[in-house]
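What follows is a structure written as structure tokens; I'll ask about it next.
Every protein chain of the complex appears in place save one, which is left out.
Letters A, B and C mark the chains as written, and numbering starts fresh at 1 in each.
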Amino acid sequence: MLKGLVEHVGIEPGRLHFSWISSAESTKFVEVAQEVAKAVKELGPAERLVKRRAEVG
Amino acid sequence: MLEKSYTKEEWTGALKGLQESCRIYVPVKDGDDHFFRLFDGSKAPDFGYQNTRLSPKGIVYPQSERMFEYTLDESDPDANIYKEVGKEYSPRAIVGIRPCDAQAFGLVRRNFDTPEYRDPWWVKSYEATTLVGLGCNEPCATCFCTFVGGGPFSEKELDVLLYDLGERFAARALTEKGSRFLDKGPGGRPLDDDEKKALEERKRSAEKKITSHVPTDQLSKKVVTELFDAPFWEAVAFACINCGTCTFLCPTCWCFDIQDEVMGKEGERMRNWDSCMFPQFTLHGSGHNPREKKFQRVRQRFMHKLKYYVDKYGDGIQCSGCGRCVRSCPVNIDIRQVAQLMNSY
Amino acid sequence: MDNPYQPYPVRVDQVITETVDEKLKTFKLVFLNPEDEQKFKYLPGQFAELSIPGKGEIPIGIASSPTEKGFLCFTVNEVGLVSTYLHMLKEGYVMGVRGPLGNWYPWEEMEGKNVVIVGGGFAFTTLRSSIVYMLDPANRGKFKDIEVVYGARTPGMLLYKEELAEWERRDDIRMHITVDGTDDPGWKYNKGFVPAIVKEKIKSAEDAIAIVCGPPIMIRFTQPVLEELGFPPERIIFSLEMRMKCGIGMCGRCNIGDQYVCKDGPVFSLAKLKQLPPEY
Partner (left out) sequence: MEQFGEKIRERARELLETGKVEVFVGYRKGTVPMMNHPVLIRDPGKAEILHWDSHCGLNLCNYLTKRTEKIGVLANGCNSRNMVTHIIENQVKREQLYIVGIPCTGMIDHRAVARAVKGREILAVDEEGEAFTVRGRDFEETFRKKDFLQRNCAVCTHHNPVICDEMIGDPVEEPQGVQAYKDVETVEAMSAEKKWGFFTQLISKCVRCYACRNACPLCYCPTCFVDESRPQWVGKSVHETDTMTFHLLRAYHCAGRCTDCGACERVCPVGIPMRQFTKKLNKDAMEYFSWEPGLSLEERPPLDTYRPDDYNEFVR
């Protein structure tokens, strides 16, 4: 549901990933980390929900 | 002092003419409500409004304001040294401000401009601002400005007062600053005799339309500790949900918080509006909180406005009777009723 | 226009761990600009806002005395965001100090009188400032007898242990150091709570002013003892703590009735407090 909400407000699908990885599953961890990194790289730098210096007085 | 009469188109033209030399804020309808916005041609001002949803205090005293900045980069010789942020205080004007909201600036000034300390940001911003008021032909049922030393055409704190005469605006300068403002803007002609007469008449008729009755005359005579211990606070506070609506909408609430924020190696010290309704407002580092309970916080809000302020400055309550809190409180806690309770206790 | 929010840059010159639980440390701060030190003129009882860049400000009583030149001292308890970070700081770190803020103990009124100082726990900081100030040769003559009751939970929780020992040896100040309890067979001072020691040791309120600084519970039980001794409310002086931000009476949170603890206090007489709502 978190994924649903986050994507509903316009955070690109592919920025938020979920996975169950046991401490014994080192290969899976590597695979998932690589996949996540790849997916996020393809999306480019995040523009949304990134805090920049406020435009205030 | 200068007096001028404008058709409504001329008045907008005058504002356009002044735009070059002055940042002008005007009431604009956005969604269901009116807000003060910079007059930049994108949205037409709407002077046929009752009052803005948020008070114009934010123009002088922004909800979030940068105070200092610094670098945390240890290789910089100035690392960790707080530096004041450069700000510009060129002239600006709030055009169409209601007299109650202008009066509120006077009440708040006592807090920010004191004999011992002057808050540089508030004071400079306030001094750079010309207040061009718009008298209220039709005060709301929730208005009670006449009970707090003001009125629908009160001139307090204003530099110019506008009278809406239907087809035309009559503008009356009340200070040198106001005269300069009118003088600089193009258009307008002197008032004719009928218009001069109409001004007084507008004022009288508007004052009669104030229907709320909010006596505050006994408050200064009350013993502060007795009012504090009055039995009605729990009942007054029961419905309160402790949100910040009343304090954030109020033109006379000034409390703030100071926070440091960091982005990478760059840091800044911000000040943000705060609210006595929030429990963290008074929470000690030790965990002790002198106003831990909801009723204590509600009591603080009313005692501050209606008693502590009265005692501290000896010149009435910290309220300009705009009625915003009455209209917008989500649970209908009504300062008019609380004032009556306190005044007659 | 002077900016009352502008912190002066200072360097952490020395960090002293005061108590066995290491929750209390004293920070000796030196101004980066000598002219700032000139501007920072204070009297014992006042406080300052310590700024940690990126974290925020905290109000802390000044523990050094104006008679000590070249530095400021603050003893800080580790409780919140800023104080925790402060506790991790190393000597040489640059931070900010803003002040002096608030009022001070009634020094003019105290001149020519006996002074009774009652302190508990880590609230002894501005009292240390006061003692050093009064014991300064230039000032000692202005005051009559000085008696100090200072208590902590255990011997290890006492602040300024070396100075306490030194004051014990002097004959122009009478020290009554106490701890709530201790197993230390070598403990040569008092055992018992502060109010009880006040009752036992302070003989008279005659021509005397009492300055009380400590946790709320100590204050609550000490007040009646002092009143019994004959101190009128005008001559019982408290220093209060409150959550503060601006330190100059503007941000609105530290009020007790119409008084701001940061600007009108932190020092209040009991007489004054009796006129205010008991909301602290």
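Here, contacts are C-beta pairs under 8 Å (C-beta built on N, C-alpha and C of every residue); 3 or more make two chains touch, one makes a residue touch a chain.
The shown structure was predicted, so the numbers you read here are calculated from the model rather than taken from an experiment.
Visitor: What shown chains come into contact with the chain that's not displayed?
Guide: For the complete complex, the undisplayed chain touches A, B, C.
Visitor: Which of B:M1, B:A44 or B:A239 touches the chain that is not shown?
Guide: Considering the complete complex, B:A239 is the one touching the chain left out.
Visitor: In the complete complex, which positions of chain C touch the hidden chain?
Guide: Output for chain C: 80-81, 84.
Visitor: Using the touch rule from the top, list residues of chain A that touch the missing partner.
Guide: Counting only chain A, the missing chain is touched by 1-13, 17-20, 32, 35, 48-52, 54, 56.
Visitor: Mind pulling the chain B residues that touch the left-out chain?
Guide: Chain B touches the chain not shown through residues 30-33, 35, 49-50, 53-54, 63-64, 138, 140-142, 235, 238-239, 241-245, 247-249, 257, 259, 261, 270, 272, 275, 278-280, 326-334, 336-337.
Following the convention adopted for this analysis, only the chains that are shown with their structure count from here on.
Visitor: Should the pattern of chain-chain touching be classed as line, ring, star, complete or other?
Guide: Drawn as a graph, the chains make an open path, so a line.
Visitor: Just the number, please: Cα centre separation of chain A and chain B in whole Å.
Guide: That gives a centre separation of 44 Å.
Visitor: Please compute the C-alpha centroid of chain A, do the same for chain C, then give the distance between them in whole Å.
Guide: One centre to the other, that is 51 Å.
Visitor: CA centre of chain B versus CA centre of chain C: separation in Å?
Guide: 39
Visitor: Multi-chain contacts only, two chains or more: what residues does chain C have there?
Guide: Correct list: empty.
Visitor: Among the residues of chain B, which ones contact at least 2 other chains?
Guide: Answer for chain B, listing residues that touch two or more other chains: there are none.
Visitor: Any idea which chain C residues touch chain B in the complex?
Guide: 1-7, 9, 32, 51-58, 77, 79-80, 83, 93-96, 216, 241-243, 245-246, 248-255, 257-258, 263, 275-280
Visitor: Across the complex, what residues on chain A touch chain B?
Guide: Going through chain A, the ones touching chain B are 51-54, 56-57.
Visitor: Residues of chain B touching chain A in their complex?
Guide: 62, 64-66, 87, 121, 125, 263, 266, 268, 270
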